[in-house]
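With one protein chain held back, the other chains of the complex are shown just where they sit.
First chain written, first letter: the chains are A and B, and each begins at residue 1.
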Amino acid sequence: MSATTTSEAKGFQPRIVAFVCNWCTYTGADLAGTSRLQMASIVRIIRLPCTGRIDPLFIIKAFERGADGVIVSGCHPADCHYTAGNYHARRRFAVAREIFDFMGIDPRRITFSWVSASEGGKWAEVVNDTTARVRELGPFTAYREMAARTA
Amino acid sequence: MKALQELARKLLEDKTVSVVIGYEEGPHGVRPAFITKPDQADRLIFDPRCVHNLATFLSPRRSHLVTLGKKAVVVKGCDARAVAGLVRETQIKREDVVVIGVRCGGVTGDPMGDGKLTEKNVAPRCAVCDVREPKLADHLVGELPPAPPTPKGPDMVAKLDAMTPEERWAFWQKELERCVRCHACREVCPMCFCERCIADKSMPQWIESSAHPRANLSWQMTRVLHMAGRCVGCGECVRACPANIPLGLILKKVAAVVEERYGYRVSDDPSVPAPIGTYRLDDKQEFIL
Partner (left out) sequence: MSAKTLTQADLTSLVSDILAADKRVVAPSLVGIGPLEHIEYRPLHKAEDMVLDRGLPKRSIKEMFFPPTEVVFRWKQKKSDVAIDEIPTTFQQTVVIGALPCDAAAPGIVDRVMNWDYRDELWNGRREATTIVAMACDGGDKSCFCTAVGLGPESSKGADLLLTPVKAGYHVDVLTPKGEELVSKYSKRFGEAKSADEAKKYQEAARKKVEGNLSFDAPKMRAWLEGNFENEYWRTIALRCHGCGTCATMCPTCHCFDIVDENEGVLAGERRRNWDTCQTGKFTLHGSGHNPRHDQNARFRQRVTHKFAIYPGKFGEILCTGCGRCQRQCPGGMDLLEILGDIARMAGGAA
């Protein structure tokens, strides 16, 4: 918690959670790291087998627990390790995104991307874009205040 | 009405089914009826007060009805979509239910009212009705009544769409604040057929069971996402809600999204695949980087 206080003193550091698939984006993010690409260091990565395993509820849960932004990323179409997980995920997220928006959650807080194992550069871009966008939107105070109001 | 009663009597007499689920006049207005004996068939009625979606009673989750044996069910055109939905999602077998379709001229939201349809009391779903003659029916009864009046009032979904995210947030916060997490919306829903709902799972506790703003939002968002391409728009959840939360708006929105993106309109043809759970290689992905 004390880390938050110090970082807030230095300006707003968004909390961003990334749900990524094991086969493409996670490996891509690894490549970005080993290639020593410059990117924001505030993204917490959660690795899952496939974007098909990423339930929109994960995104809700991340916001519930204080995230300011969320990234969901996996294999490009036709590249899914499980053949079609990303196609299913694509439909699900397309709908989820519009419903989040309808309930008042700014869709700019959520990034969806396809990042392959060889696209370390693209991962760095996704992270930097998202960080900049969320930083501009500011902390997700509305959700956090709502989440804390438990009476 | 006579035709409906005759048909029910026949189905029971020749043992095609062991129960006919229809509507009857109760002490306080119209209510669902479970007719098991041929001589009770003359209790069956159909009029604009018959708002209940009886397809709900076909769901295998209702253990006290499963034991009744083979069922015939009286459906309006809109309710037939729920029967189709249950077949589509392999909850029931089409041949295990006899579908009695009634030609419908719209229903009021109030089974205890006087049954006179007006712009004010006509059920919201009747405004978009295009199935006044159920297609899925094994038997079709009744004359086609005149079309119902069109409900008046602003298009709330369009109104919400025109708002900023902050305004929409404030709107839903105010409405969802009243949710008591009784889950009546789920229990009365014909398409909420999961034996164990994610909201009832506690290890891990995906959705907290308390009625506080955090959990209320998570619950309603999750339910509506699970309803994508499933909701038949019958409005039973809205009718059951003890807090009068406008759940219909979210469900209408999700149906519109699914239709716009995947060309899927809730269908009374069980062979039309569900939009979520299937995919096309060229699905739009303009929102993905």
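Throughout what follows, a contact is a pair of C-beta atoms (placed from the backbone, for glycine too) under 8 Å apart; a residue touches a chain by one contact, two chains touch by 3 or more.
Owing to the predicted nature of the structure, the values given are computational and were not obtained by experimental measurement.
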Notebook entry, point to check: Considering the whole complex, which of B:K76, B:H183 or B:H226 touches the chain not shown?
Noted result: B:H183
Next item on the list: Sort through B:V238, B:L251, B:V266 or B:I288 and give me the one touching the missing partner chain.
Entry: B:V238
Margin query: For a quick check of understanding: of B:Q5, B:T56 or B:S218, which residue touches the chain that isn't displayed?
Written below: B:T56
Check: Considering the entire assembly, which residues of chain B contact the chain that has been omitted?
Finding: 26-34, 52, 56-57, 62-65, 67-68, 109, 111-112, 120, 124, 153-154, 156, 175, 178, 180-184, 187-188, 200, 202, 205, 208-212, 236, 238-240, 242-246
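What we mean here is this: only the chains that are shown with their structure count from here on.
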Check: Roughly how far is chain A from chain B, going centre to centre by Cα mean, in whole Å?
Finding: 35
Check: Taking the complex as given, what residues does chain A use to touch chain B?
Finding: 56-57, 60-61, 64, 77-78, 84, 87-88, 90-107, 111-114, 126, 129, 142, 146-151
Margin query: Residue numbers of chain B touching chain A in their complex, please.
Written below: 160-161, 165-173, 198, 206-207, 210, 212-214, 217-218, 220-222, 224-225, 228, 250, 253-254, 257-258, 261-262, 275-281, 283-285, 287-289
